[in-house]
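All protein chains but one are shown at their positions in the complex.
Coming up: chain A.
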Amino acid sequence: MATEILMPALSPTMEEGTLAKWLVKEGDSVASGDILAEIETDKATMEFEAVDEGTIGKIIVAEGTEGVKVNSPIALLLEDGESADAVTTTTEATTQEALEEAATPAPAAAQVASEEPTPVSKASPDWPEGTEMITQTVREAIRDAMSEEMRADDTVFVMGEEVAEYNGAYKVTQGMLDEFGSRRVIDTPITEHGFTGIGVGAAFGGLKPIVEFMTFNFAMQAIDQIINSAAKTLYMSGGQMGAPMVFRGPNGAAARVGAQHSQDYAAWYASIPGLKVVMPYSAADAKGLMKTAIRDPNPVIVLENEILYGKSFEVPKLDDFTIPFGKARIWREGSDVTLVSWGIGMTYALEAAERLAADGIEAEVIDLRTLRPVDYDTVLASVMKTNRCVLVEEGFPVASFSDHMASTIMQRAFDYLDAPVVTCTGKDVPMPYAANLEKLALVTTDEVIEAVRKVTYK
């Protein structure tokens, strides 16, 4: 029986890849463990090994082909004595519902909010009209922000696990060791508490460290240094010294990595006076906010997201582009309800708005971008217009950042509300591994839509 060799999934988030190179040709016999091909994902090039032995009967996907879907047949492996002509290929691969992720809608162009009452929206365009734009992934935008700041300021350096020679566990620091050398792009042992403390000391000593956590799950090992040392020292020293530094890395759920590797820490860090916290969604925001974070004289937490890393957005082509903290962005104007989110939560908010619009419900969608300082005014101004608000995030529901926003809205805009403020969050459970349960544990677009219907009574 001939076996189909299928396009492998090489990482938790891979859906398709490029078949970069075949290392075998038709007629070659292969043994288990032999390298068959090189496959490129958005993160890296990887070698793909044979599992079974046999003869390569037919190469179905030619080298250089891009966008080859995981699990589609790429070659045919024959057993001894079998001929390629004798077998017909079945093209239907194993079903892959798990990978059938809902496509995210293209966001509406950013626009200025305008409404009078007491709190005035701070949202305004982040770059001049007519600016040339380039398409970039969030991953590239973050790297560019760090590299630009490092070129401009020798006191800025990056440290963390696998940031240098490996080019970053998630390839965010790709190429930076080559450009800046090992004095400024520093691989650490796996010692989060230790290297975070060293980073804080370096900041006290006049440098501007960027401390990368491979993921924020591992920053729990270091949270004492982040909060007790970095966040509080300025206050405790009566303003004499502080920690101008950035703590960054992917935060929140990725895909199928289980309870210890899937937690959103937004609410934790946002509750700490002395820290600033940003959680960008788009590539332009990631770049502009990262540059602001590096220049800020305080410790700044930048919560990135593995799933967003590979997503592309338009980024302004400007020599020095920054976005100020504490300024929200209005992605879509609407009069029926205000949808507030940040980071990956925006994916659900924007998708819900798109689907609601098809039913005649116009949602105003606000991306907070910065959680501390947070732009209350833009949210309040919008709620005073729409009289309804739904907040969306992936974090746990109890003491969530949405709860804080909801209570602020209630205190400052109570008379304007026509319905209770509703929060849509992740479920109150540790993240399960099973595919079906994981989907349920996260917030869903359907839940956002249902919440909007509830508050608009439609």
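Here is the rule we use: contacts are C-beta pairs under 8 Å (C-beta built on N, C-alpha and C of every residue); 3 or more make two chains touch, one makes a residue touch a chain; residues count from 1.
Rule of thumb we're sticking to: contacts and distances are computed from a predicted model.
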item	value
Chain excluded from display, named as in UniProt, from "Tricarballylate utilization 4Fe-4S protein TcuB", "Benzoyl-CoA reductase, subunit C", "ABC transporter permease" or "Pyruvate dehydrogenase E1 component subunit alpha"	"Pyruvate dehydrogenase E1 component subunit alpha"
Candidate in contact with the missing chain, chosen from A:9, A:207 or A:357	A:9
Of A:67, A:189 or A:360, the one touching the omitted chain in the full complex	A:189
Contact residue for the chain not shown (choose from A:201, A:324 or A:432)	A:432
Identified contact with the non-displayed chain, of A:22, A:218 or A:401	A:218
Where the missing chain touches chain A, by residue	6, 8-12, 14, 32, 35, 41, 43-47, 51, 70-71, 94, 96, 98-99, 161-162, 165-166, 169, 187, 189-191, 193-194, 217-218, 220-221, 254-261, 427-430, 432-437, 440-441
